[in-house]
Structure formats: C-alpha cells, structure tokens
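Just passing along the structure, written as structure tokens.
One protein chain omitted, others in place.
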Amino acid sequence: MTGDHLLEVRNLSVDFHTAGGTVHAVRNVNWHLGRGETLAILGESGSGKSVSASAIMNLIDCPPGEIVSGEILFEGRDVLKMSQEERRDLNGRRIAMIFQDPLSHLNPVYTVGFQIAEVMTTHGTRKAEARARVLDLLERVGIPEFETKIDAYPHQFSGGQRQRLMIAMALALKPDILIADEPTTALDVTVQAQVLELLEELQQETGMGMLLITHDLGVVAETADRVVVMNSGEIVEAGTARDVYHAPSHPYTKKLIGAVPGAGEMAEPLDTGIKPVLEVNRLSKHYGNFVALDKVSLTVLPGETVAVVGESGSGKSTLAKTLLRLEEATAGEALWEGRDLVTMGQPELFDLRRDIQMVFQDPTQSLNPRMSVHDIVAEAFVIHPQILPKSQWRDRVRELLAHVGLEAAHMSRYPHQFSGGQRQRIAIARALALEPRLIICDEAVSALDVSIQAQVMGLLADLQKEFGLSYLFIAHDLPVVRDFAHRVIVMKNGKIVEQGPVAQIFDAPREDYTRNLIAAGLHPDPDIQAGRRAARLELQGA
Amino acid sequence: MKSFLQKRAVASAISLAGLIVLVFFLSRLTGDPTTLYLPVDASLESREQFRELHGLNDPLIVQFGSYLSDLARLDFGDSIRRSEPALDAVLRAFVWTLQLAVITMSLVTVMAIIVGSLAAFHVGGVFDRIATFFSLIGASAPDFWIAIVAIVLFSVNLGWVPTSGTGTVWHWVLPVAVLFIRPFGLILQVVRGSMITVLSSAYVKTARAKGVRNRAIIFVHGLRNAMLPVITVIGDQAAALLNGAVVVETVFGFPGVGKLMIDSILQRDFTVVLAAIFVTAVAIFIMNIIIDIIYAVLDPRIRY
Partner (left out) sequence: MTTGIDSAGGTTPITEVPQSSAARQIFRMLWRDKLAFAAAIFLVLMVLCAVLGPLMLEDQATRQNLRGRNAPPFDFSRDWLFWLGGDTLGRPLLARIIVAAQNTLMVAAGAVVCSLIIGTTLGLVAGYSGPRTSQVIMRFADVIMSFPSLLLAVIVLYMLSPSVGNLVIVLAITRIPVYLRTSRAEVLEVRERMFVQAAQVMGASGRRIVFRHILPIVMPTLVTIATLDFAFVMLAESSLSFLGIGIQPPEITWGLMVSQGRPYLTTAWWQSFFPGLAIIMTTLSLNLLSNWMRTALDPVQRWRLEIARKKK
C-alpha cells in the first residue's frame, strides 16, 4: 500500500487545548490522494474538515494544537518526521494551498506581482525570471490587463479576480498537489462556476492532485472524483462522489443530502386581489455618482414571501437598509399602509419600527455579545414600553423562545454559548417580540450550515403561517429561494431586471441574466450537475 | 494630497490659535513679573517704568491685540529676562532638543522594532518573557529617578561620563540613555502586540503555505503591516520629546527647550513661553504630516 499514493493521511488525530478542555479536532482520519485526482472533504463547520490540510501544510500552532498520532505520507515519506526546513521547502513548491476569502489571505501592502513572484524567489528562482513567469500566470488565470495589473494591490481587484490571483500564486511552481480550502464560498455563483472551471482546466494541464475542502454538495458534484464526509472530527463516509450521493450509508450523510435546498415543491403565488402591506415606487439611492438603487418598484402582500436575489453589488442590501431607514433614500417612495416611510418623521418612524423588523445575515454579529438572551429579546419591550408591562416580560420572552424552539433555561445565557443556528433563532425571537407584520431577512440563512439552514427556513415558514407574517427575503442562494418564496425579484446593478412568481422565474426565466444565474448554480447530484455543466458550456458558447 | 494638507493645516492653525489665546491669558494669571524682577524695595516709579517698558500696564485685551499684530510679522517680542528676541532664545534651545529627540527616537525605533518583532514570534518563549519583563520595567521607570541614580553611579562613583552640560560626545550619553528607556519600553510593547496580531492573520498563513522563511515572514510580511499602529505611538512619543524632556534636561543641565520653558514659566517670561509653544507646535505639526505620509507609503490602501 505504501508508495501507491502521492499523499496519504493515516490515523491522524489532532487535539486543541482550549478553555473548555481538550477538543478532539480530528480523530483517526485516513484518506489518500493520487496524481490527477480530485478528492473532496465534505463537512459542516466544526467538523474538522480543514484540520488535516493544516497539518499537511504545517499550519497548526502547537500549542494550543497537538498532533496526537498518525502520519502524513508524501511520496512515501512522513512529513511529520521531517525537519522544519524540509517541510518549508515542500510548501509552495510541491504542495500548494489556496483559501476561502482571498482578500484577507493576500497581504494588503504588497503588489500582487511581488506576492506571486515570492513563491518562486523563496524557492530559488531568480527575480527577473520570476517576474516573467508571473506575467504568464496572470494571463493564464485570466486577469485582464495583466501587464499593468501586476503592480496593483489586492484591494484593487474583485473577489473573483483575487481568487484567481491566489490560484496563480499556488500554481507558480507547478506543485504536485493543490489544496483548496473552501475556494469559492464567498463568491457569487457565476464567479464560483468560473473559478471551479479554471481549477479543473489547470488540473488537466498539470496533472496535479487536488484536495478540495468544502461544505457544499454542489461543489463536490461539480469537481470531485471521490469524497470523504466528516462529522465532529471523524470520517463517517467515503467513496466516489456518485456512490456517496446516491447510496449514502451513514445517517449523517443521509441527513446532509436530505437537507440540501432546491428540491421541494414551489409555492403558488398568492391572490393578487389583496391590498399590499408595502408598496415601493421608484425608490433610488445614490452615493455620490454611484447609483446603488435605481428606481426600484415592488409590492409585498400580507402573508407573502418576496425574495430579492442578485449577485454582490446588485443593490439588494441597500434596498433593505433604505426600507429600514438605516440609509436615507435619494428619491422615490415606499408606502406602508398608505403612509410614505421614506419621508416619515421620527415619532411616526418609531411606531413603524414595531411593524417592520429585520433578521441579519450573521447572528454572531447581530446579537450583542454582552447581553443575555433575556435582555436581547426583552430589549424590544424596553424600547417600546407600551407593548407589555414589565411584570410580564419574563413570561413573554419564555413564550417567544418556545416559538423559535429554544428552552426557557436558555434565557440567562449569552450568545457565545449557542451554535450558529440557535443564535439565528434568538435573532428571530427578538424580531418577533415587536409583533411585526413584515420581516426583512438579509441573507438570514446564508451563514448557516445546510442542515441548520433547513431548520431555520422551516421555522420561518411556520411562523408565517401562524402569524400571517410577510417576508422580504434577500438572498444570493437560489435553491433556498426556490423552496421558500412566493415571488422572486431579480436585481442587477441596482435595477430590477425581472420579477414574477417563483415557478415562472425558475422554470421559464425571460432574461439572460436570470438564466445565467440559475445555470451557474450547482446541483448536489453529480449526474444532474454533469448535464447542467454541458448546458452551461453551451450557453457560454452561444 | 494637496487638499488633505490644506485641511490638516487649517485644523492645526485653529488648534494653535486656540492654544495661543489660552496660554496668553492664562499665563498672565500666574502673577506679575515685576515682583520677580525688581528688588523688594524698588520704588513705585521704577516698578511703573518696568511695567511700561514691557507693556504690562495696558489692559489685557490691548496687550493681546498688540501681541497679535506683532505676531503677524513673526515678531514674538523680547524676553524680559534675557533682553534678546524671544524667538532667538527659543530656536537656539530647540536645536538642542531636536538633536536629542532625533538621536533618541532613532535608537528607540530601531531597537524596539527588532526586539519586539523577535519577541512576538515565539510568544511565551524565553526571549519573549525576558523582553516583555524588561520593557515593562522600562515603561514603568520614573525618568528623574533613573537620571539621578545614573548620575550617582556613572558620573560620581565611576566617573565615566560628565554629570551635566554639553560639549563633548560623552555629555550626550546619559541624557540619551535615560530618555531612551521609557519610549523603548512602551514602543516595544506596541510592536510586540501589533506583531502578534499580524502574525496570526490570514496572509501570514498564506506566506507559510508558500514556504516563505520565518525571517521573511516577520520582517517582510509582518513588519510592514504591524508598523501602522506603531507609527502612531512613535509619533506621540516623539511629540513628547519635542515638547522638551523637562526633567531630563533639568537634571542634566541640558540647554533644551524643555528647560527653557520651565525656567521661563517660573520667571514669568511670557514672550519666551509663547514663542516656545509656537515653535514646538509647528514642529509637531510638521512631524504629524510626515507620519501621515509614512502611513500612505506603508499602506497602499491609504490615500488622502
């Protein structure tokens, strides 16, 4: 068996020593990777999916980390037994790595040309030679105007371009193995598709082995030959991508696959005869010369979910902020029960706060870390004392927590003691405390793991039925929208390009932009995804 | 950049104007120089004459008006005590202080950056713990105490260096050494803290994944990013030195602007006090501009 694989991880166990005691980050992990092959490690946050890669790259700080046991064989030699200098020499030259969030992974104060060349100069290439090669690489990964952009800084590139720069950096010395840790997670779907395509082309050119760490079954379906599924530090399932998707054996894998959105029935549109609660007419927001929101008009009916989708920079978050008066609109009106909330004075606005609430993207940041759950939820009553007399606050908080599936015992705890999904439930309970009629959800589930996402979506749907709530559901994730919305609005560059009932948008989109957006989405079934990829390439060719 | 400079100049001018007004009126509250300069038994006439000569008889507001009109021609008036233009006395002293500040801060900056960076690389290691402990002692040291202890030890007992004054290179050793200690301790702490943050950043992780050597990680990737908060503190410390290291200058009989300032305050030599404040404020303004330029050079994201 030894020497058969380019890279093999055997019985690897890594611990982290933290305040709460020792965390077994990974236990007895085994996997291997050959030349020209793509292995995906699939897992949710906290599953330990990145740990073995960090161990390979010598990126685990000890302490607090500790490699308890195991070996990592590269070409048959255990890297854990190598000297620091030998390991450093492997990094970047034989094994390279790219990361999620390329902006923070690129040094902000050096030119990208310097940073890419550094891989080569570090490993002995002469400066002039390295620079020439950087130009080749930049051209290869598709950076426009690369001759001048070589001397630009990371902040002067777009998100997708930055990931291309990271790829250029990683591939500078034609490594045998590329480790990609969530390489497309922060990117728009269309950009994600391009980046994955680029990786695949480069793999075919160089014959490198690729280790792809991801939480996204769609990414696995698009790229991986084999997949290992991790849960709480252990591998629960391994096999080819197709086998694992079609015949999962472990209950966790089954649950994971079952939770993937985008497979359910689409909702019927509501009766348009009802009077809308919110009517937005030609709403605009300008920042200097930049038009963030361009004459946007839409309506929301009582009990309706209207999804706003679009890529980053499409103006969907600006729409939310303007409607909540966190930003002042430049022009246009937004009628809430006939009154224009854009021009409303402070006292009226204060009353309106009870009717329109918001649930934010990242529950870790939207809850004050120094307030207990009780204080967070009851803050609504402090601000609006007419809702409830103080004596009933505790009971009401308990009731609200029960609505969102939390226990009364959770009241005295602080946000950091909860998981991401639980935190988002707290945020929802806080919004409900004001008894609103419209909740604006700004990417409310996109920071959550798939299985948690499904639960929170279910909760939102239940609450809608129970209280007749309307949602303005802002998201970039189309499958989630498909399962949840009555109507969909597609935005681009601050304008609405298309809107209609959910079935119409997904089954018969009229605009090319919408069609591209849907085609770029990745399906978790490797077979379906293969078909989609063919269709997408055709669309690009056309 | 130009509009930025203008904005900064305007803001500083406003602050400086406020300062001049405040100092002008408040300093007059500390007492009448006449009583200090003339003998106790001086006649009423000679007192009158003295007051007339130095324009102390006019109402305060008139005094202020004539002061401003002189100031517009950059005339700060004459020193009461030294009978020479106040500005001359101040500039002479300022040159000494400037030299002292430049020498000390250069040493401090270089040393603190090297030691602080190395300490941050192995947090909790032996080198780090020693460096941290001694830098904390340095940051805690009362300079007047260090100064007098140093004089007793090195000048009186050992006789290695002169006790006070200027003249030879040896006269600089003790003042620079004593002034070095506090800023060194403080800046080392900031360098270390900033470096720890930077070394745990994502782009350092990238550099490690690229196989970059530790030395290059610290001094290429780490240092330039870690310098931003450090520069601010260096600026504050340098400003304090430019204002005159009063205690050290007094103890070592160093003819700098700090000693001049305290002497003038105690002697009610108002023109000198105002001129000294003006000169140091302008110097600090220029230094702050230089610091802003260094910021922009270090970090390409900063554009004014």
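Note that the chains take the letters A and B in the order they are written out, and that residue 1 is the start of every chain.
We adopt the following convention: a contact is a pair of C-beta atoms (placed from the backbone, for glycine too) under 8 Å apart; a residue touches a chain by one contact, two chains touch by 3 or more.
Since this is a predicted model, take the numbers as computed values, not measurements.
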**Complete:** Across A:Ile383, A:Ala402, A:Ala508 or A:Ile528, the one contacting the chain not displayed is A:Ile383
**Request:** Among B:Leu56, B:Ala86, B:Leu100 or B:Val247, choose the residue that contacts the chain missing from this document, as touch is defined above.
**Result:** B:Val247
**Complete:** Missing-chain contact, candidates B:Ala141, B:Val161, B:Ala216 or B:Ala296, resolves to B:Ala141
**Prompt:** Of the listed residues A:Val9, A:Val29 or A:Leu59, which contacts the missing chain in the full complex?
**Reply:** A:Leu59
**Prompt:** Residues of subunit B in contact with the chain that isn't shown?
**Reply:** 11-12, 14-16, 18-19, 22-23, 26-27, 29-31, 123-124, 132-133, 136-137, 139-145, 148-149, 151-152, 156, 189, 193, 196-197, 200, 204-205, 208, 243, 246-247, 250, 261-262, 265-266, 273, 277, 280-281, 284
**Fill in**
Even though one chain is not shown, subunit A touches it at residues 16-21, 23, 25, 44-51, 54, 59-61, 63-65, 99-100, 181-182, 185, 213, 215, 324, 326, 349-350, 353-354, 356-358, 360-362, 364-371, 379-380, 382-384, 416-420, 427, 430, 434, 449
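FYI, only the chains that are shown with their structure count from here on.
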**Prompt:** When the C-alpha atoms of subunit A and subunit B are each averaged to a single point, how far apart are the two points in Å?
**Reply:** 50
**Prompt:** Hey, which residues of subunit B end up touching subunit A in the complex?
**Reply:** 201-203, 205-213, 216, 221, 224-225, 298-301
**Item:** Touch list for subunit A against partner subunit B, complex
**Value:** 57-59, 88-93, 96-97, 99, 101, 104-110, 118-119, 122-123, 153, 155, 166, 169
